[in-house]
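Excluded from the complex is one protein chain; the other protein chains are retained at their positions.
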């Protein structure tokens, strides 16, 4: 009974965190697209690509269908709604504040996407390293598409801030949890929590990835 | 008998329009690639990506095979032929004239691609909003690839001109036609005609999408 309650709580936490994560990714796409002067169609497209690009590439690489946004198609309306709301209410002066505030839910998105991407690949019988890489791609490709569409160097590849690296490390904890026999959902919760914690530490303590010799 | 004639006419119109549409998309890729100084290999690749990129992405997302240009592989020779012809005959001074003249067949491409993309997704049992988005992607991704390969902001995302928006609106007429029980081909013709008409109005009357607050 107690166990059922715990499972129910984790499931609901994961669902809520997933919604938060997708919204955070979507908003980061929206803000960047607006800043680069895209029109509302471009903003909607970049917002959608940022939110769903990573999971879509993962599913194409693993040949899974239907895609997330094809199955849960109400998300398309959420993206359209966000874009219209931004058109009506978002002024340029809001952008910077919104972006800084976004860093925290974005960490949640990173954790949920990377951990669930890793788990999905493990459930399909992929090897540990492949699963971890699938988790990393799930978490970062949305942002990479956002940066390609707005004609910039991908931030995840160039800002020296551990982001993909955090997803990579956390993925191994998902693998560990699976090898210890934890059920999928708990493994995702465990790995996701570690990623979110690490990412919050990265932001708070301004950690950087090792840099190059000159 | 009369009905057969009408069906035959629509089928031939659609075929002819499809050829016109693919050619218009291909030429827009060719012109942009030449303008940005790509060499003939680059021009051939960007021409092909502009013509077939949208349909290819749609088919990957929906997991349909064979791809259009794999099944109708003589199109590859058309692209190569266009590139060689451009090498022999196209001077820089021709580019601007050609581009303006392209706007009209491009509207045909937009209509045919968006309407048929929507119909293909509906025929696979996808929901209305997913089908409409597939139509939009079919119509615009070719141009987006053209702009990525030539290192520009995607025009469909930034020029304030309703293009994807027209495909989006027209897609719903394809959905409507299907829900009224029209056969696939007639639905495509109906939705395509609406998209082409809207797009011609957009160009003629210089309509713009709603713009952002400062």
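Every chain is named by a letter (A and B) in the order it is written, and numbering of its residues begins at 1.
Keep in mind that, in the parts below, a residue touches a chain if its C-beta (ideal position, glycine included) is under 8 Å from a C-beta of that chain, and two chains touch if they have at least 3 such contacts.
Remember, it's a predicted structure, so these values are computed and weren't measured experimentally.
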Contact with the hidden chain (one of B:70, B:124 or B:180): B:70
Given A:10, A:165, A:185 or A:201, the one touching the chain that is not displayed: A:165
Absent-chain interface as seen on chain A, which is shown: 60-63, 126-127, 129-130, 133, 140, 144, 148, 151-154, 156-160, 162-165, 209-214
Chain B residues that touch the omitted chain in the full complex: 33-34, 36-43, 45-46, 56, 60, 63, 65, 67, 69-70, 73, 76-77, 87, 90-92, 148-151
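Just so it is clear, only the chains that are shown with their structure count from here on.
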Chain centre separation (chain A, chain B; CA means) in Å: 31
